[in-house]
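Below you'll find the structure I mean.
Note that one protein chain is taken out, while the other chains of the complex remain in position.
And then subunit A:
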Amino acid sequence: MGNVPTKLDQDGNPIEPVSRPGYPSGNTGSSSTGTSFSGQSTNDGKTRSKRATSLVSTFLNSGSRYRSGSMQDTTYHSPHKKRSTKEKEQMKEQHARNIIVKYDESVDGGFMAPFGSYSYDKLDYDATVVKSLIIQRRLAPFYTPLQDFDPTWSREELLKIVDGLPLHASFDENPEEFEDIPIGDLKKPNFDYLIDKSSSKKEYRNMHSKIFKARLYQKRIYWQERENESFLETKLEVREGKAQNNYLPSNDLKYDLYSNGSECPICFLYFPEPMNYSKCCQQPICTECFVQIKRAEPHFPHEEVDPTKPIQNDNEKDPNLLTTEPSNCPYCATAEFAVVYTPPKNRKVGIQGIPPATYKSVNEPSETNDKDETTTAKNPNNVVSSDAIRPDWENKLNKERIRLARRSANATAIHVSNQLIDPDYASTSNDTTISSSRKTTITTSRHGSNTASRGSRQRSRQSIQDLENEMIQEAIRLSLEDEQQQNKSLKNKSPKKK
């Protein structure tokens, strides 16, 4: 069943072809796709020092890039390559379009984008990856949740409730964040006229980014509401017998979906089964909650404030020590959270399945389907790690390191020179305030033992890090100098062009 792409795929359904390396857009369970999702090993020192080196070389590269003046150097493929503001804005707009729920883009009765239980700015997962996983039936689709479920409801009562479900949760149309920000005409791409001409370059950039955010927020509401309307109109026309529509789910489909569901233990909403299950402890989790789970923001190790030590300014710390750990299972705290999804046997509907409107309940389970289940359950391709849906976590970490390195350029320089004069500088300056008795009790505590083990490893790498610090310093200085130089020469040229 369902191995030939049906009409649904062919009749101009506006689904972007999902072609990424490692994601065959073909049928479910095809060979080697699993490898690209398996957890990334980050625990050994090798990867760490590699990352540190790449950070240094990035600085050096960007420095030389500016120096040689070849701004269009296409061979420069670092993940930290500076994208233009325009490129970044286009990517953000594309992401916003990717998280619109469309009734005619569905998989097994659910959708490609979240219902809206969490706020928009928290939907920072890779929407292309998630869509592709849903189409491949490796992750449950985003179902429209029920607020409550009562097992005593009759079929008619349940259908009535499901028919009344909106495509998307209602929006906060005027969030405080954008209260006083003009958005102008959303249909016109240019909005520079909204910004005060006399503002400085920095003010201009600030305002530009604020207006862009506010406009995108409103655009997204507009795009989603357009989908909601077309969904409502189609439902109405079909109900009145004026039209037929293949994308709307049949009553059998709605009943089969919602008569057999469960509550997600995180959002407390009711969803059709099968849900995603945690790999470690087999607890259900809806896809909307799954995409919320991510690594903590980059931070320094043992960040918890230890009041016995003087607070060390983040500026004084080595940016290379910034770190993030893979997220833990929310239920049992096992590291590297991952979920397993086993798609429904008798319900291959929507994209790469039969049209939702033609679905009919199957009562007797056939033998072939039972076989299916045993094979898919053991299929490692069905494991999706939390990192897999945010593949850019490492870029983000490096970006944060660079940002910090830039901001604290001076502070680091002082720190480095102190370290060069006195190799024990870092430890002595921290320990002087602690009485000797206290020191021993602290090392027995949870935080203390952490610090101790990390400290010894740190010290052996100290000299390398000093060197790296210095290199970063020099690279930053050069690149900043060159950037200033570049800006000056651009300023000199620009009046002629404009």
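Here is the rule we use: a contact is a pair of C-beta atoms (placed from the backbone, for glycine too) under 8 Å apart; a residue touches a chain by one contact, two chains touch by 3 or more; residues count from 1.
Here is the rule we go by: contacts and distances are computed from a predicted model.
S.K.: UniProt name of the unshown chain, from "Cyclin-like protein", "2-oxoisovalerate dehydrogenase subunit alpha", "E2 ubiquitin-conjugating enzyme" or "DNA primase"?
M.R.: The record for the missing subunit names the protein "E2 ubiquitin-conjugating enzyme".
S.K.: Among A:248, A:269 or A:322, single out the residue that touches the unshown chain.
M.R.: Looking across A:248, A:269 or A:322, the contact with the absent chain belongs to A:269.
S.K.: Which of these, A:98, A:259 or A:328, touches the one chain of the complex that we don't see?
M.R.: A:328
S.K.: Kindly note down the residues of subunit A that lie in touch with the hidden chain.
M.R.: Contacting residues on subunit A, toward the hidden partner: 117-119, 122, 147, 170, 172, 265-269, 283, 289, 292-293, 296, 303-304, 307-308, 328, 330-331, 333, 438, 441-442, 444-447.
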